[in-house]
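Worksheet for the structure shown next.
The excerpt is restricted to a subset of chains, each kept in its original location.
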Amino acid sequence: MEYSVKVDAFEGPLDLLLHLIQGLEIDIYDIPMADISEQYMLYIRAMKVLELNLASEYLVMASTLLAIKSRMLLPKHEESWEQDEEAFEEEDPRDELVERLIEYRKYKQAAAELKEKEQERGSFYTKAPVDLSQFEAQKQDSLEDMQIDLHDLLGAFNKLLRRKKLKKPMSARISRQEVSIEKRMEEILSDLRSRRAPSLFHEMFPVTEKPHMVVSFLAVLELMKRNEITIKQEGNFSDILVEAFEGVNLVAQP
Amino acid sequence: MHNRKFDAVIESLLFAAGDEGLSISQLSAVLDISMQEAEIEINTLKESYSEQHNRGIHLVELAGTYQLATKREMTPYIKKLVESPATSTLSQAALETLAIVAYRQPITRMSIEEIRGVKTDRPLQTLVSKGLIKDAGRAEGAGRAILYGTTHEFLDYFGLNDLSQLPPLTEDLDGADGDEETDLFFRSLQNSLGEEALEDKE
């Protein structure tokens, strides 16, 4: 099996080290170098086993760890006249590493807080500005007066991508499926027949919901085309009357 | 019966729906009330907007949907806002449009509107009149719609030698969510380590 997946399980060697320190519950100011290098090497080895794309920084860190470890194993120069000064420990070979770890950890923590803020910000909605270009055109500014740069352009684009969109109307879609034209034709026809007297045109639209009204209208047109109903109007602006033809019993299927 | 507690929810829904508007059926679905009730709720809210003189927006009904809009008597103030020197000359709408033209040129107005989700004729006009974009040919097909592209002034203004110097738009440069990858990593690692460790031991 091939593992060509590029994996960023850790954000680099410092991240990995922090993880190890935490996992081993050791004091970051007093890192047991032998343990930590051993664990670190285990990870490196594991990543190699998986043929993961191991960034060169991991290897550099590996050699740094080994170097520190060996420096700590070296016997201290104990020249007799310096013995009293042991309290003044000579510089700890780990210092620089610890400093880097602590510095990195600050920003890793800050990144976590930014992530929280990112989510929080995503949970409320702002709106797009009203298009005010109609007033803009009247504003006579030279290009030089515009205080914008490329980053404003990118920022605006990012904002656009973040903007929420209205979901496709859920209930409208459902109701359209609920009433088919065929079904509506049957309804209208049986309605008209049961009345035996002409109906007013607006009575064809009992539900004032757009999809339903459209379906009703199409149903009326189709019924006219098939000569199932007839439509009359006495004069301009008088009521439009709808009536079923006599003697037709079925809505013919197309 | 009007239920005051819905007012806040309806207002937020109208606000979020924006120009696309909110229909009675959407409202009834979200609030889980009947269409009749939804209609009563929204009409009561509509009245209360127009009655309150400390409100600058009201509820308008357009093509069967409801949306928030600024009250008509506020127009002079809004005009003043745009004309004020404190307002940058290029509105958000124009900036967005410019960004889309810059990165997707040549592009028709329709395609821009698809991306932005709103009418874009005015921002296009503004940008053309400022000389930042121009008519750059005609699209294939029936409509032969105008294709827009950026101008020399655009490059000048943003200090670019040519379009290749625009910062790359890397929508997903960093790939998918890190977590998934991590999981994948650990699962595959465990699998392969299991085998290998055994082999080595032998």
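Which chain is which? They are A and B, in the order written, and residues in each are numbered from 1.
By definition in this document, a residue touches a chain if its C-beta (ideal position, glycine included) is under 8 Å from a C-beta of that chain, and two chains touch if they have at least 3 such contacts.
The model shown is predicted, which means the values in this text are computed figures rather than measured ones.
By label, the number of copies of each protein chain in the whole complex stored in this file is given as A x1, B x2.
Methods note: only the chains that are shown with their structure count from here on.
The centroid of the Cα atoms in chain A and the matching centroid in chain B are 14 Å apart.
Listing the residues of chain A that touch chain B in their complex gives 1, 3, 5-9, 46, 49-50, 52, 125, 127-139, 141, 143, 145-150, 152-154, 156-157, 159-161, 163-166, 169-172, 175, 209-210. Interface residues of chain B facing chain A in the complex, by the touch rule stated above, are 12, 15-20, 23-26, 28-29, 35, 64, 70, 78-79, 81-83, 88-96, 98-100, 102-103, 115-119, 122-123, 125-126, 129-132, 153, 157-158, 160, 166-167, 169, 171, 175, 178, 181-182, 184-186, 188-189, 192-193, 196.
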